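Of the protein chains in this complex, all but one are displayed in their positions.
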Amino acid sequence: MRNDGGGLDRIWFWFAAMSFVFLVVLAISPIKDYFREYRKYQIDYRDQLLERAGTSRELRDANREGVRIRQIWNPDYPNRVDRCTSCHLGVENPGMADASPPLRTHPMTPHTPEQFASFGCVTCHRGQGRATTMMDAHGLASDWATPMLPLRYTEASCGTCHMDEEVPEANLLSRGRTLMAELGCYACHEVDGHEAWESDAPDLDGLSRKTSPEWLRTWIADPQSVRPTTKMPYIQLGQSEIDSLVAFLWTRPAGEDDFLQDEENPAGDPDRGETLFRESRCISCHTVDGRGNGSAAELSGIASKVNRRWLIEYLENPHALQPETKMPRYYFTRQDLLDLSQYLMDELWDPEAPPPVEQAFRPPQKMVEGGMRTFRKYGCSGCHQISGLTDRSRIGPELTGIGRKPVDQLDFGRRDDLPRTLHDWIGAKVSSPRSFRDGLKMPQFILEGEDLTAVITALLSNTGEVIPEEYRVERVIANYDPPGRFGELVDRYRCLSCHEVEGVGGDISTAPLTVEGSRVQESWLKNYLLRPSTIRPILTDRMIPLRMPEEDAAFLANFMQNVYVDDDIPARLFSEEPDPANVRRGSHLFYERYGCQACHMIDGRGGYFGPLLDEAGVRLKPGWVYWWVLGSQRWRDDVRCPDYGVPDRDALDLAAFISSLGRTP
Amino acid sequence: MRKTTRILVYLAVGFGFVLAWLPAGRSLLFGSDPTDIDMNDSLQTEDIITDDAWRTPIPDLGYREREGRALFRHYCALCHGQSGEGDGFNAYNLDPKPRDLSDHEFQTAQTDEDLAEVIGGGGGDAGLSNAMPPWGKVLGERKIGYVIAYLRTLADSLPETD
Partner (left out) sequence: MEPHEDKNKGDLSRRKFFQTAGITACALVSGGASILGFDFLRPRVLFELPTKFTLTRPDAIEVGSVITDEPHHVYVARSSHGFRALSSVCTHLGCITRYSPDEGIIACPCHGSKFALDGEVIAGPAPRPLPCLQLDLSPSGLIVVDTSIEVPQETVFKL
């Protein structure tokens, strides 16, 4: 009996013990569930909502907030579920702007708060949307291939859908993409969508007629020390490589030794040259000691770089020496050329440049061949054209998809100091490319501060991802070729170096020409082409006097008058002279209602930011003024003339007033 | 009885292991946990991500301030000046002169809503000079928000109190 009882006891004891163990094991799951990371935030969020609730409705909504996984699921992205909102609870609630993360409101951006449901979080911030703990979701703890982007690079994500160079409301990204094109990244690296990139570096044929071997040597050794604003990077060449490269360049084609002798060009008058230099508004494109527009080369030091005979030839017809140059062909007389070149040679020399050695430079053939190999090795032909080297293959690795490369596929080389992240790797690659290992060829660019961040952002934006069609904003590559004789003149005067027509051309001028015919009057335009007058006194980069023959001006003005028109802009606004009462009312509106004189000057009164309106009646068409007043951003979206929401009647009267200016009745 | 005690000790040890395995239990047993997150420490994520000892200087401005800066320089700086002091090159002919936006007292006196109203609706409607045009139609609510975010960075630092 006792023994039996003892045995049963033991069995019951073990039964109880095991049941208890089971209970404990079973409890693990709900306990783990209870201590979920997001639970803490969700309870805190509800508490904060209750605290902030001002209306009974807000109170009701707050009480409805339970603890659960929240997610954004967008069927357009098959495998993406963003559960970030399980912790980041306040992103869509503007009342949480002063809360601390993760409950804080998401700042207003072009896509939020309207498009949270279709964009989700990972689209812009990356990371692991499915995860529900911070370390996993932010992609920090796991081997997640795309960890969260640091906030300062988030604009990179705009660039996965927006393929355009200029992405609206993404300054940093746009800056980075522009810099990549300007610095010539695409010369060495293939990137999808940038196959058509063209360098604006000069052709290197005939250098022996242009400069001296000494100058060339200093330049190649470190271009930025000679001219800090140059886009050419520091290639970090050895002395023998520099020597051989100079030898090679000097023989394309074979050198002429008489560059120092210049008997055929007598001395000019430097004072008249200076006047010409100012009149011709060279600083609309060039800079002198940093002053000027800066889209063309810095001219200080030019006398130490080129010889006078070359300069005269170039000023006479730039297109013969540099077929791709943006510089227009002025109509200079021979005396103009002598005087202008005399001024440039006398004034703009570089005291630090090496003096040319008065001795012919005849490099041995072996050196020339070595120079050719160096030229090829460093991919110089990616930017510079030179006869005899037609292959312009890119020497760098392809960069498509670099913005999403997993960290374990990156070669950190010697850089043990770098954190193992993609953006740090890209940053170091861009700012000190040769520091990774020996034998690398990428040159040193000067990139600092925000520019560096911008380029990193632009590179991170290149993910090579396949984005659903409806989300993509394709890169628009404008294509416009002016026809016939007009095209020839546009090419000769290089109008498109400064002006934009149908999306093609430069941005030096603030006036695109696409609707020029609807904008200005033909007689004024012809006179302006012959003798440009000042329209906007504030600008340094003003229209240049091209000294064109009258027939060219007449033809250009007539062509634009007939072809560059927009049917939306009324060609004839008033069938007869507007009533003086309307003109008076327009004047009152101009000064008293809309305060236009804050920017526009009439008779020396008013601001000088906007165009002078003294001759507006002769210059502008009334229909244009009317159309402009009703919404100038239709012309260029960055026009600074504000949209006042002018009623139609006011617009008519303003047009009547402005069209009366400068006209003798 | 001794046996029971031993068993209970075993169970307690086992339960301890289970506790240690649970994140919450761990912090209970060993105090704070390296992966535990402090709710009020907003910088923690950023610390982990931006802990790069190398040279990338972090831009001073956030996204909205940067966008605002571009807009300010394009539209506003002509009169209000690059640093907002009311010394833009178009300011000389204006009467009254453009507001010095960097003025500390002005910045504290104006709420974001006040600023948005004048920027969006223009000076004339707000009883100020009509030389300040309305930007509401050009910029819209969001971009005006960017501009205000940037304006706030232009404020002078607090005046020294004696």
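Per-chain numbering from 1; labels A and B assigned in written order.
The working rule: a residue touches a chain if its C-beta (ideal position, glycine included) is under 8 Å from a C-beta of that chain, and two chains touch if they have at least 3 such contacts.
These figures come from a predicted structure and were not determined experimentally.
Touched by the hidden chain within the whole complex are the displayed chains A.
Screening A:P94, A:G290 or A:G645 for touch with the missing chain picks out A:P94. When the full complex is taken into account, the listed residue touching the unshown chain is A:L8, out of A:L8, A:A320 or A:V476.
What subunit A contributes to its contact with the hidden chain is residues 2, 5-6, 8-9, 12-13, 15-20, 22-23, 26-27, 29-30, 61, 68-69, 71, 73, 75, 81, 83, 92-95, 113-114, 116-117.
One rule holds for everything that comes next: only the chains that are shown with their structure count from here on.
Mean C-alpha positions place subunit A and subunit B at a centre distance of 26 Å. Within the complex, the subunit A residues that touch subunit B are 13, 17, 20-21, 24-25, 28, 31-32, 34-35, 37, 40-41, 44, 100-101, 107-110, 134-135, 138, 140-141, 147-148, 150-152, 154-155, 169, 171-172, 417-419, 421, 424, 427-428, 431, 448-450, 452-453, 456, 538, 592-595, 597-599, 606-609, 633, 638, 640, 642-645. On subunit B, the positions that touch subunit A within their shared complex are 4, 7, 11, 14-15, 18, 21-24, 35, 37, 39-40, 42, 45-46, 48-59, 62-64, 66-67, 70, 74-75, 78-79, 89-90, 93-94, 122-124, 129-135, 137-138, 142-143, 145.
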